[in-house]
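One structure, pasted below without further comment.
With one protein chain withheld, the remaining protein chains of the complex are depicted in position.
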Amino acid sequence: MPDFDISPILESWQFLATGIGVTILLSILSMAASVLFGTVLGIARVYGSRLLQLVITFYVDTMRSIPVLVVIVWIYFAVPILTGINFPPFWSALIAITIHITASVVEIVRAGIESIREGQCRAALALGMSWPQVILNIVLPQAAIRMLPAIGSVLSVTIKDTAIASVIAVPEFMKRAETVASQSYQPMEVFTFAIFVYFLLLFPTTRTIDFIYRRVAHLGRS
Amino acid sequence: MTEPSPLRRAATQRPLLEYKHVCKTFGAFTALDDISINIYPGEVVCFIGPSGSGKSTLLRGTNGLDPFDGGEVFFDGQILPRKQSEVRKVRQRMGMVFQNFELFPHKTALQNVAIGPITVLNKDRVEAEQQAMALLAKVGLADKADNYPVNLSGGQQQRVAIARALAMQPEVLLFDEPTSALDPETIGEVLSVMKALADEGRTMVIVTHEMSFARRVADWVIVFERGKVLEEGPPEQIFEAPKVERTKEFLSHLGWA
Partner (left out) sequence: MTLDWSIVWLNKEALAEGALMTIVLTVLTMSLAVPLGIVLAFMRLSKWRSLALLSQCFVELFRNIPLILIVYWSFYVIPILIPVQFSAFTTGLVALVLCVSAYNAETFRAGINSVRHGQTNAGLALGMSQLQVMKEIILPQAARRVLPILATTWVSLFKDTSLVSVIAVGELSHVALQIRSQSFRVLEMLTAMAVIYWMMGYPQAKLSDWVRKKFEVKE
């Protein structure tokens, strides 16, 4: 076993720590945007017109068949050529990851809505609610709870996807770890440290969501 | 050892099942507390008693699915072994019917009945399926042989489960509340199959909450409470003139007499 020299990590700790900050920021922003757009599109996917449903399905399946890496480099390199607008890498990554993750959220929202029994809607309609009221007050709250575990794994995927943004030099943690590794010629230490960091970021996140779900699961049953 | 009751029909023979000072605990909770009872060949014995009194636990220990902590069970004069490979041999001679049927959902009714002989007894498939067909006919389900369990009613599933147990040609049948997961309409069809088996002279141990069935079919009734035997006797005694006050309370609670 070779010696383990952590001095490069200590020397560039600020550089690495801001990288972790960028990773977290990018994860939160893309997740928030994806949940927002995914919910809207998910509702449209279930209740929208036939044409709208087809378009959304096509978008979702397209994202299921193209790697996120491809979306990221396309948005970063190709969009400026088409539009003449140059985004900084962070924004390109945010847009690309959001486009990609939104598709997963659409599927989850759709499945969540479809899992609510029709009787629940009928009961609410019988009380005199309008359809938007039924969706907002009855369907979505129950579906949201059932969706929690799946949303948890999407959050985990999102955090992992932000590491791919390193290929367009977004100054997030993966990129910074790579930089430190190559400059210090000590890749073993730096990448092993990176494994620790990502694990500490991801493991508690997914566990917390599982924990919350177990506490509230009963509210989603009907 | 307790003397066999003179009232018992087969009590002159050696018991087929003999429980001696059987105990079972779950953590600090005592589910079975020094149970000593006998089951004689050809007898139908019903276990009754309030929920949580240990009836299922006693049944599951009988074929070693959930072994007892203390005491012994003798089956046909042999002590119930603890080694997995040996207890298997004993299980092949006992049939068990579960509250939730536990049919194998990936197999048809016929395959469910034939799987025991095929995998456990290494019987020829054709022969096993012929026998299975005969057993399905016996429980009145010959026309459902190719149905999967999802496409059978609860009562039909339970009848297939009985046929599955019979396919091993068991020396004793253990029933754990075979009708309590059923709709009222289908309880009758299962009970009448069980009655027919009783009339064949099979040895049966039945945990049940169906008091009128126990009254009609049982040769011997054992009342449990909190892991102990409260009272045992022929059905006439238990249902008409119980000797123990708690038995009377339990039965009247169920609306009996």
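Chains: A and B, in written order; residue numbering restarts at 1 for each.
The rule we apply is simple: a residue touches a chain if its C-beta (ideal position, glycine included) is under 8 Å from a C-beta of that chain, and two chains touch if they have at least 3 such contacts.
Treat the numbers as computed from the prediction; the structure is a model and nothing was measured.
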Revision key, fill the gap. Full-complex touch with the removed chain, picking from B:63, B:108, B:179 or B:203, is B:63
Check your understanding: Which of these touches the unseen chain: A:10, A:51 or A:82?
Key -> A:82
Check your understanding: In the whole complex, what residues of chain B lie against the chain that is missing from view?
Key -> 60, 63, 65, 84-85, 88-89, 91-92, 94-96, 98, 100, 102-106, 115-116, 119-120, 150, 164-165, 168
Review point. List the chain A residues touching the unshown chain?
Key: 1-2, 61-62, 64-71, 73-74, 77-78, 81-82, 156, 159-161, 163-164, 166-167, 174, 177-178, 181, 187-188, 191-192, 194-195, 198-199, 202-203, 206
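As a convention for this text, only the chains that are shown with their structure count from here on.
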Point to revise | Centre-of-Cα separation between chain B and chain A, whole angstrom | key: 54
